[in-house]
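Moving on to chain A:
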Amino acid sequence: LAVVAVVLSSCGQAADPGSHTSGTAEVQILHYFTWSDYVGPEILAEFERREQAKVIVDVFSSNEELLAKLQSGATGYDVAVPSDFMVAIMRQEGLLAELDAAKIPNAVLLREHLQHLAFDPEQRYSVPYLWGTVGIGYDSQFITTPPDSWSVLWDSRYAGRISMLNDQREVFGATLRWLGHSLNETDPRVIEQAKRKLMEQKVLVKTYTSDHYDQLLASGEVVLAQGWGGPVARAMKDRPSIRYVVPKEGGTIWADCLVILGSAPQKDLAHRFINFLLDPEVAARTSERLLFAASPRSVASLVKPAILNNPAVYPPDELLGRLEWMRDVGQAVRAYDRAWTELKMH
Partner candidate 1 sequence: MTESFSSRSLPSSGLSSERCSIEASQLVKRYGNVTAADHVSFQVYRGEFFSLLGPSGAGKTSILRILAGFETADAGTLLIEGQLMDNVPPNLRPVNLVFQSYALFPHLRVGENVSFGLEMKRVARSEIQARVNSALEMVKLLGKEKRWPHELSGGEQQRVALARALVNRPAVLLLDEPLSALDQQLRQEMQIELKTIQEQVGSTFVCVTHHQHEAMTMSDRIGVMHQGRMLQIGTPRAIYEHPANLFVARFVGTSNEITGWIETVTNGTGVMVSELKKPIVIQVSCPESIRRPQRVILSLRPEHLVLSSDECQVPAVANVVTGRVDKVLYGGHETEYVIRLSETVIWRVHLNNAERTRKPFVSGQSVRIGWHAGEGTIFPSEPPE
Partner candidate 2 sequence: MRARWSWLRCAAWTTILFLYLPIGVLILFSFNASRLSASWQGFTLDWYWMLAHDRSLITAALNSCLIAAVSTGLALCLGVSGVLGLEGLRARQQDVIESAIMLPLVIPEVMMGVALMLFFVTIKMPLTVTTVILAHVVFNVPLVMVIVRSRLRKLDRRLTEAARDLGASRWQVFRRVTEPLLRPAIVGAGLIAFTVSLDDFIVTFFVAGPGATTLPLKVYSMIKAGITPEINALSTMVVLASMGLVGLSLLLQRKFA
């Protein structure tokens, strides 16, 4: 009983974060709905100091969760950070507010390949913020000849030392590229073909995971991992022999974009916040901490060379041509879904 009592009392102090939702304080309050750790505490502090505002960060762990929530009418958030394909969906679902370009001067300073993207041609709703690629992280100690094709994931020499992402689109995406199709293939027959390939591969795969392949690489559990650049880069810290490559068949490019929600209570502040995050020097810091590439042109001069030259974080320019954006495939998703389920049950 004592325990319960103490816990209760300790939570007395915890009351304040809750009470912020009532938003009555004279200082403006911005609700930032994002991936955890996407914004460093010191950066927030800086913004708050500058704007005399308060930023409350709420977190989600997948684009779909974000969507599910907003679709069902959750309100109160100002700025969110959906990934590219999700921006498209949210736009169609009318969840986004139009951006006022004038209020985001930094937005025009983005790298070219991040401008006028298919999911938001006129850049009316979103600004790319952090971006990166999906490729292969491998341990150069075991794999002496640097792989340059997705086919290495089918190489039986590495049986049981391979990890794949636990994400149907990415897994199929890689396969489809390898087979010379688009990431966003909707033809059931092609998907079927990819599925068969993956079924062959399954015996070699140690695990499908999207969250801890960095650990696996670093600890040597696996020597080949399909994954995002960032985590691979993280693994390099613990195990320098880790390398990262985007195969010649090409792979996914992704970008998490800053958007303002239609239901945002604080649109002005939101604009200023976005602009602030896109400030090259702020973006650079974020980029260094998260090991994802930042979108502003000028970060190149600001991030440490070590990071800048790490292909896992900043893809070399010659690569850009081979990358493809992932799009929502509409009802074809059921085909993927069924294929994925069958793969799992194979």
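The rule is short, and it goes like this: a residue touches a chain if its C-beta (ideal position, glycine included) is under 8 Å from a C-beta of that chain, and two chains touch if they have at least 3 such contacts; residues count from 1.
Regarding selection, all candidates are chains of the complex that A comes from, given by their letters.
Given the structure is predicted, the values throughout are model-derived calculations rather than measurements.
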Looking at 1 or 2, only one should touch chain A in the complex. Which number is that?
2
With touch defined as at the start, can you tell me which chain A residues reach candidate 2 in the complex?
1-4, 6-8, 10-11, 13-15, 17-18, 20-21, 31, 33, 35-38, 41, 56-61, 65, 68-69, 72-77, 210-211, 214-216, 218-219, 230-231, 234-235, 237-239, 290
